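Right, chain A next:
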Amino acid sequence: MPTLAHYLYVSGALFSIGLLGVLLRRNILIIFMGLELMLNAANLSLVAFSRFHPGLDGLPGYNAQVLVFFIITVAAAEVAVGLAIIVALFRAKQTVHVEDLDTLKF
Partner candidate 1 sequence: MTQVSPLLFLILVPLVASAFIFVGSSARRTALIASLVNLVFVLALFAVFQTGDASYQFVSSTPVIPSLGIALTLGADGLSLIMLLLTALVTVAAVAVARTPDKNAGWFYASLLFISAGGLGAFASIDLFFFYMFHELALIPTFLLIGIWGSGDRQAAAWKATIYLALGSFVLLLGLIGLYLIQPEGSRTFDLRSVISMAGLGVLGDGTWVYLLLLLGFGILVSLFPFHTWAPQAYASAPPPAAMLHAGVLKKFGLYGLIRIASPILPEAVTQFANLLLILLVGNLLYVGYVTISQRKLDWMLGYSSVMHMGYIFLGFAALNVFSITGASLLLFAHGLSIAALFALSGELRERTGTLDLAEFGGLAKPMPFFGLLFGFASFAAIGLPGFVGFPGELLVFFGAFAGGEPLMDSVNGVEIFALNNFQIATVCAVWGVVISAIYMLRAYRRIFFGPVSDRWKGLPEISGVPRVAIVTLLVVMLVTGFFPNLLIRLLASTSLWL
Partner candidate 2 sequence: MNTLIAPWIILFTPLAAAAVILFVGRHSKPLSAGLAIGSAAVGCLLSWWLFLQPDPEEVLRFPWIAIGDSWLQMNLSIPIGVTVDHLSKLMLVVVTTIATLVFTYSIGYMKTEEGYWRYFAGLSLFLFSMLGIVLADNFVMMFIFWELVGLSSYILIGHYFRKDSAADACKQAFIVNRVGDFGFLLGILFLWAATGTLMFGDLTSGKGIALFAANPIYLTVACLLIFCGTVGKSAQMPLHVWLPNSMEGPTPVSSLLHAATMVAAGVYLLARIFPILEAAPHALDVIAWIGGITCFAAALMATQQNDIKRILAYSTISQLGYMVLGMASASSADVSMFHLFTHAFFKCLLFLCAGSVIVGMHHEQDIWKMGALKNKMPVTFLIMCIGGLALSGCPFFSGYYSKDLIIAWAVVKYPLLGWLSVATAGLTAFYTVRLLTVVFLGKPRGDQAKHAVESPLVMLVPLACLALPSFIAGYPFIEKLFFHVEEPTAVPHLLHPVLLFLFAVGVVSAFLLYRNAEKDPIFIPLFANRLYIDNLYDWLVKNIQGRGAAVLSWADRWIVDLFIVQIPSKIVWGSGFVLRFFQIGNIQAYAFFFGLGVIGLVHFLIFR
């Protein structure tokens, strides 16, 4: 049987991979994907915690699942806004690469 630690390790790995994606990829879309991975890693941990630590009533912690639900929603909204910005950006600068966004600095 998988233990809590299994899930947490997978979650941690997923989070780290997402972070790596943010750090390495220069296409803003892919960076978003990395961010989605990070959020989902948190979701996995949340669900795992809720399943492994049932409440006094013997049920999994549904509060956590509500949070997961919210996170998914927020993530979707974030992606929508993000993609809208990317579209506007592409129209204005013909690029979606982060290294081209360096007029504001120092």
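Criterion applied: all candidates are chains of the complex that A comes from, given by their letters.
Note that a contact is a pair of C-beta atoms (placed from the backbone, for glycine too) under 8 Å apart; a residue touches a chain by one contact, two chains touch by 3 or more; residues count from 1.
If you're wondering where the values come from, they're calculated on a predicted model, not measured in any experiment.
Among the candidates 1 or 2, the one that touches chain A within this complex is 2.
Listing the residues of chain A that touch candidate 2 in their complex gives 19, 22-24, 26, 31, 98-99, 101-106.
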